[in-house]
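Other chains dropped; remaining ones untouched in position.
Going by the order they are written in, the chains are A and B; count residues from 1 in each one.
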C-alpha cells in the first residue's frame, strides 16, 4: 500500500516526473494528505480526482475529494470564493498531471527485489539483485534481467533475452529467446514477444518452414497489452520504437516496425513487413496489410483495413455502417450490383444528354 | 471417469439440477444404464443422445443409442409402436434436458481437493481444503479460493483475488490482483482477468500511463473463453453480471459492463466504458465502440461494428458481403464514389421532373 503524500510534496514529485513540463499552482490547504485516486463522484477526503472533460463539471462542483486537479479557468468558474472547496491544483493539462500523481500514489510503485519459490533461474542468467522474480517464473540461460525489474508469476524470459531496467512482465507474459526490451517496458499477462513469424516456401502443394532467426527489439517506455503477440523477424528484426503503446490482443507480424509514440487499440492485426510511422493512432480491430507503410501522424478508424501505403498523414476510415438487419439485407444485396448500378446511371445520363442535345 | 446412471436416476438428478423447470416423461426401460453421451449416428447402447433439430430425424430413427431425449411429438412420429426403440425421454426442451444430463455424465463432474507438486500457495492465501490446485499453479498473497474450486496447471490467482465456490480455472488461466469471481465461474486456458486497461494522458506527443486501480467483478455462472481478456477498471470496476457467456479471444476493455445472461461469440472487441444490456446476443468478431450502451435483448450480427448507442432492442448487422474478387474490385471502386452517384441520380430526377413539368 502506498504511504500517501502531502499535496505539496505530491506536486513537487509530479514536477520532477514531468521534468518541469507541467506547471501547476496549488490553491487551498497544501498540507492535506492524499493516499489514492478516485472519480469525482466517488472520491473521499483523502483522495485525488481530476476534471478534464466539461461533461463532469457538475460532479466536480459536488465532489468530496480532498484534492482536484483542473484547468485554471474551471477552478475560477466552479470554486472561486467558495470556502469549503477541495485543495485545487491548477494545471493547463490536468489529465497528464493526474496521470503522474496517480503513478506516485499507486500501491505497486516500489519493487522489492527477491526470488520467490518455484522460480527457475538458469545458472548463467544475469538477474540483478534488485529485481523481483515471482513464483514459478522462468529465466533461461544467458538472459539478462536488469535493475528494478518485476517478473510476474509464471512469466518466461527466454534464452539470451534482455529485459531493461525497471521493466515489468506481468504474470504469464513471455519474452522469448534473444528478444530485447528497453527500460520501463510493461508487458501484460499472456503477451508473447518473439514467437516465430509466419514464413513458408511453397513446394508441390506443401509449405516448407523458413526458420525465423530475427529478434524483437522494443524501445524504452513501451507498453504491450494482454495476449498481444509480436513475432520475431524472419532474418532481420521486428522493431517497436520508444513510447509505443499496444492494447490487448494485437498481432504484429515479423519484420514490422512501429514508430515512436504510436498508439494502437485492441484487436489490431499488422501483417508482415508493414511499417507504421511515429505518432500514429490506430483504432481497434483495424487491419494493416503487409509490405506497406503508413505516414507519421496518421489516424486510422476502427475496423478499417489498410490495404495500401498511406504516404501523407490524414484520417482514414473504412467499415460497413451498422444497420437494422432488414436494411442491411437490402443494402448489401444492392451493393453486390453497385458497379452495374453506376453503369445504369451513366446510361441514363447519356440518354439525357442526347435528349438535351437533340432538343438544341 | 463418471460411474454412469440408471436412466430413472439420471432423470431425477436432471430434475433437481433444473429446479423442476424441465418436465420429462420416460418411455421404455428406465432401468437401463448410461455412462456417456454421443451424437445420434454414433451413440451406442450405453450412451444418451438427443433430437432437437428436425434435420436429424433420420439419424434418430436409425440410432443405436441406449436413450434419446426428444420432444413428445417427435417421439410419437418416430418411435410409436416400435418394439426395439431406445429408452425415450419426452421433454418440451430436449436440448436443455440433454445439457443437464451431459453435465452429470461428464468425467470431470467431481473435484477432489488437494495441492499438486510445484503449486505455490502464499502463506496467507486462503485456499479451501476441498479445492484442487494442480501442478505449478500459483495462488498469491491474500487470495481466497473457495470450496470445490479447481485451479488448473500453471494457472495464477493474483494477490487478494477471490475465486467463488465451485469455480474452475483451466490450465494457465490468470485472475489478477484484487479481481473477484462469483460461484461456478469457468475461466478457460490463457484467459486474463484483470490486466491493466488502456489509459494514457497525452503530453507533448508522449503518452503518460494512468494507473489502472479498479477491479474486474464477475457474477455467478459466468464462463470465459480461452485467451479472452477482461481488463480491470481505470478507477471504478469492469463488471460481468451473472450468467454471461464469453467465447474465446474476446477483448473487454476497462469499465465495461455486460448484463446478465448475455452471450458473446468469439473474437469480439468491446472498447472502454461500453455497456451491453442483459440477454443480448453478439455475433463473432463484432466490435463495440467505447462509451455507448446497447439495450437489453439486442442481437448484433457477426463482423458488425457498433458505433452508436442502441436504445431500443432489435437485430442489427453491418458487414461487407462476400463477393468474387473481381466483383468486389468493381463494387468497392464504385463504393468510393457512392455519395457522388447519389447526387447524379438526384440530378437526373431533377431534370426528369423539369422535363415533365415542361411537358405540362
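By our rule, a contact is a pair of C-beta atoms (placed from the backbone, for glycine too) under 8 Å apart; a residue touches a chain by one contact, two chains touch by 3 or more.
What you see is a predicted model; the values in this text were computed from it and never measured.
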Subunit number of the complete homomer, 2 shown here: 3
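Criterion: only the chains that are shown with their structure count from here on.
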For chain A paired with chain B, centre-to-centre distance based on mean C-alpha positions, whole Å: 27
Chain A residues within the chain B interface of the complex: 18, 21-22, 36-39, 42, 93, 95-96, 98-100, 102-103, 105-108, 116-118, 134-136, 152-154, 170-172, 186, 188-190, 221, 223, 225-227, 243, 245, 247-249, 261, 263, 265-267, 279, 284-285, 302-303, 319-325, 328-329, 332-333, 335-339, 341-342, 345, 348-349, 352
Chain B residues within the chain A interface of the complex: 118, 120, 136, 138, 140, 154, 156, 158, 172, 174, 176, 190, 192, 195-196, 198, 200-211, 213, 227, 229, 231, 235-236, 249, 251, 253, 267, 269, 271, 285, 287, 289, 299, 301, 304-308, 314-321, 323, 327, 330-331, 333-335, 337-338, 341, 344-345, 348, 351
